[in-house]
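Only a single protein chain was left out; the remaining protein chains are all shown in position.
As written, the chains take the letters A and B, and residue 1 is the first residue of each chain.
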Amino acid sequence: MRAPDTDLPIVLSGITVKAGAVTILDGVTQTIAAGAPTVLIGPNGAGKTTLLRVVMGLAKPDAGSIVWGNRDDAAKVRRAIVFQRPVMLRRSAAANIAYALGAAGVPRAQHETCIAELLSLVGLDALATRPARKLSGGEQQRLALARALARDPSVLLLDETTASLDPAATKAIEDIIRAVAGRGVKVVMSTHDLGQARRLGGDVVLMHRGRVIEHGPAAQFFAQPKTEQARAFIAGELLV
Amino acid sequence: MSGDTSALTLILSGDPGLYRIIGLSLVVSLSAVACAAVIGIPLGALIALTRFRGRDGVIVVLNALMGLPPVVVGLGVYLALSRSGPLGSFGILFTPQAMIIAQTILVTPIIAALTRQTVEDLWLEYRDELAAMDIGPAARIGTLVWDARFSLMTALLAGFGRAAAEVGAIIIVGGNIDGFTRTMTTAIALETSKGDLPLAIGLGIVLIAIVVIINALAWAARRTGERYAG
Partner (left out) sequence: MIALRNVTAAIFALALVTAQPATAQDKSIVVASTTSTQDSGLFEYLLPKFKEKSGITVKVVAQGTGQALDTGKRCDADVVFVHARAQEEKFVADGTGVKRFPVMYNDFVIVGPKSDPAGIKGAKDVAKALITVKDKGAPFFSRGDRSGTHSAELALWKTSGVDIEKDKGTWYKSLGQGMGATLNTAAASNGYTLTDRATWINFKNKQDLAIAVEGDRKLFNQYGVMLVNPAKCPSVKKDLGQAFIDYLVSPHGQQDIAGYRIDGQSLFFPNATDAGT
């Protein structure tokens, strides 16, 4: 572990993001604190991906402010993101991780050990020399996770990481997420899979049309939703 | 390289004149491609990754320069390298170096333009991922060029094809001097003017065969590389 500084808590106040005339995030105020994974749920177009990008620092809000651990210009060193469709660099699995280690400033001498640890964490030890682009979808997601973890993040953002995976591959990913969260890394993830939200979520954020509708501990959210929209969403009804 | 000999006879008999010509053709064209790659790849990548006023104009001009007329480039280089031209003191007119310079000018826009396109396409794909890893502009260029290396090989081959096939520029700046600046294409031009059409055609077939072999080697290298690095 490197410097103990952290990006937590992440405090968003009145975050608004527009794309032309369309408002994607509409005054989101939300605090992300240390603890069990925070799960973002909501229908397509609710703004989950954009929220994650804002939290990562990849998208600039048109209005509102964001503070990472008391700083508003925090470098991305302590944060990492896995996109819904991660792009594999045209190199071997191990070289993909090496690249991320280099980008995070990890000394070259430590690369070999780190790569071995990370590959073993995501269960890809046997595929280290395989070209990353020849891996299956699930394997690519796991490699993307390893690549994100190479940055030794205090916050790990996951965007629909299991969206197109079969149950076995999904389980492999969930196990990794649990292990990572167990090490004290704050996971913020979006998902369509309510079961997954139940299985992994410490707290749940329901988003709809760019706004946060309801936020609360997972158990409470699913057992006693406070809003009509949350109740409808949990019941599998369409939010329009 | 005279008398009633066919190109095939010359090859089979190991005619040293022919081998010297083939050798010079390869050295000149491959050197020009190497120089053009050193200039064109970073230039193309830089244009792909930067936004500035007049960028569209630069791209249009760069794409248009892919069609530079060799004879015009030859003339320009000739005037520049001539003893009475601005670079005359180097004394390299009518030498292989002059031919390399002319072909570098012809090939650089091809490599730069194709690199620009390739790297820009790849950049769209990689942008988020590299931004998330906080990769700076210089490292970005390095990463994209390296990851586009197999596509860029096609750009290099396009440049090589242009250089190897070209006669207009090198015959002007090289002078087609026997044993010194005579290449496959200028030899073909000479044999045609001597009316020895069978030898000219034979040399042409040899030239095409060489270009095919180079492309086959590059293809094999690409396939092998992709298998291990994909």
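Points worth noting:
To be clear about the criterion, a residue touches a chain if its C-beta (ideal position, glycine included) is under 8 Å from a C-beta of that chain, and two chains touch if they have at least 3 such contacts.
Fair warning: this is a prediction, and the values are worked out from it, not measured in the lab.
Looking at the complete complex, one finds that the omitted chain is in touch with B.
Touch with the chain that is not drawn comes from one residue among B:63, B:82 or B:151, which is B:82. Contact with the omitted chain, checked across B:43, B:100, B:119 or B:187, is made by B:100. Residue positions on chain B in contact with the hidden chain: 2, 4, 27, 30-31, 34-35, 37-38, 82-85, 88, 90-97, 100, 149, 153, 175-178, 180-181, 190, 192-197, 221, 225, 229, in rising order.
Criterion: only the chains that are shown with their structure count from here on.
With centres set at the average Cα position, the gap from chain A to chain B is 47 Å. Partner chain A is touched in their complex by these residues of chain B: 125-126, 128-129, 131-135, 139, 143, 147, 149-150, 226-230. Of all residues in chain A, those touching chain B in their complex are 56, 58, 75-77, 80-81, 83, 86-87, 89-92, 95, 99-100, 103-104, 129, 131-134, 151.
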